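Please read through the structure below; I'll follow up with questions.
Entry: chain A
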Amino acid sequence: MIIMNYIASFILVGLGIFCIATKRNLLKICIGSGLIDYGCNLLIVSVGFHDGGTAPIFAIRELTRASFFVDPVPQALTLTSIVIGACSTAMTLSLIIMIKKQYGTLKADKIRRLKG
Partner candidate 1 sequence: MLQNMIDSSMKKSPWIFHINAGSCNGCDIELVSVLTPRYDAERYGFKLCGSPRQADIVVVSGPVTMQSRERLRRTLAQVPEPFCVVSLGSCPRSGNVFKGSYAIDGPLEKYVHVDVSVAGCTPKPEAIIAGLAQAAQLLEEKRKEARK
Partner candidate 2 sequence: MILPYLGQSFKNLFSKPVTEAFPAGDPPKAAEGYRGRLHYDPELCINCGMCMRVCAPQAITREIVPLENGDQQITFTYDMTSCTFCRMCSDFCTKKAITLTDDYMIVGSAHEDFLVSGTFIKAAPPKPKFTPEQLEAMKKAAAAKKAAAAAAADGEKKPEEKAEAKGEE
Partner candidate 3 sequence: MTNVLLYAVHLFLFPGLLFIVVMGLLLAGIDRKLVARMQNRVGASILQPWYDFLKCCGKETIIPRHARKGLFLGAPVACFVILISAALFIPVFGGLSMSFEGDVVVILYLLTAAGVAIIVGSAASGSPFAGVGLSREMVAMISYELPFVLVLLAVGALCGQDSAYGVTFSMDEIVRWQTENGSSLLHPAMIPAAIAMLFVIPCEIGMHPFDIAEAETEISEGTLTEYSGAPLGVFKLCHCVKMYVMTALFCALFLGGLSTGILLVDALLEVVFCIIVTFLCMTVPHAICARFKVEQVFKFYWTFVSALALISLLLVWIMR
Partner candidate 4 sequence: MSEFISNFPILAIMSLFLGAFITSLLGRKNAVVRNVIVFISMALALIMMLALIKPVFIEGKVIGYWLGNWAPVADWAIGIGLEVDALSLFFGLIITVAVFVSGTYSFTYMSHDDSLVNYYTLFLMLSGSVLGLVLSGDLFNMFVMIEIMTFTAVALTAFRNTYEGALEGALKYLVVGALGSSSVLIGTALIYSQLHTLNLAQITALLTNDQNIVTGIAFAFLFIGFGTKAFLFPFHPLAADAHAVAPASISLMISGVLTKCGVYGIIRLVYCLYQNIDRPFVQYLVTAFGAVSMFICVTMAFNQHNFKRLLAFHSISQVGYVITAVGLGTSLGLASGLYHAMNHTIFKGLLFLTAGAVQHMTGSLDLDELGGLSKKMPRTCILFLIGAASISGLPPFNGFGSKWMIYQAAFEKSSQTGNVFFLVVCVTALITSVLTLASFVKVAQSVFFGQLNPKFENTKEVPLAMRIPMWILAILCIVTGIFPGSVANKLLMPAVNAATNTRAYVSAMMGEAYAAAHQVVHAGAADVQLIGVYSPMSWMLLLLSITSAVCLVAVLGSPEKKKLEPVVGANVPNGPMTPGSIPVTSQSREADERELITDDLDPKYESFFSGEHAEYSQVGGSDLFWGFKKNWRHYFSFMHEWHSGILNDYALYGACSLALTLLLCVLFL
């Protein structure tokens, strides 16, 4: 069952890479890089999964041997990774806005002054 998560995440990452590599519009590239981030996040979350485990919350009941948790560490990692994904998308978008202002176009193959 968990295998579905892994397949989904790798499909997401593949789609993201395909989108970055082929789409000429800068906004689509930005979406593509976002897709890759989400793929990674899905992968990290699903890594810590144990079937039958409950959410790792030390709430009212104290710890008993029987309370069987899902691995909390990947969830912490995913939090950080989501934040980083958001930050990278934000920075990409801000750069794209300024490029639109300076180059006047969003076509990636028009924006190639630095080459050769």
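Please note the rule applied: a residue touches a chain if its C-beta (ideal position, glycine included) is under 8 Å from a C-beta of that chain, and two chains touch if they have at least 3 such contacts; residues count from 1.
The candidates were selected such that all candidates are chains of the complex that A comes from, given by their letters.
Being a predicted model, the structure only gives us computed values, none of them experimental.
Here chain A is shown alone, and of the candidates 1, 2, 3 or 4 it touches 4 within this complex. For chain A in complex with candidate 4, the touching residues are 13, 17, 20-24, 26, 29-30, 33, 36-37, 40, 43-44, 47-48, 71, 73-74, 77, 80-81, 84, 87-88, 91-92, 95-96, 98-99, 102-103, 108-109, 111-116.
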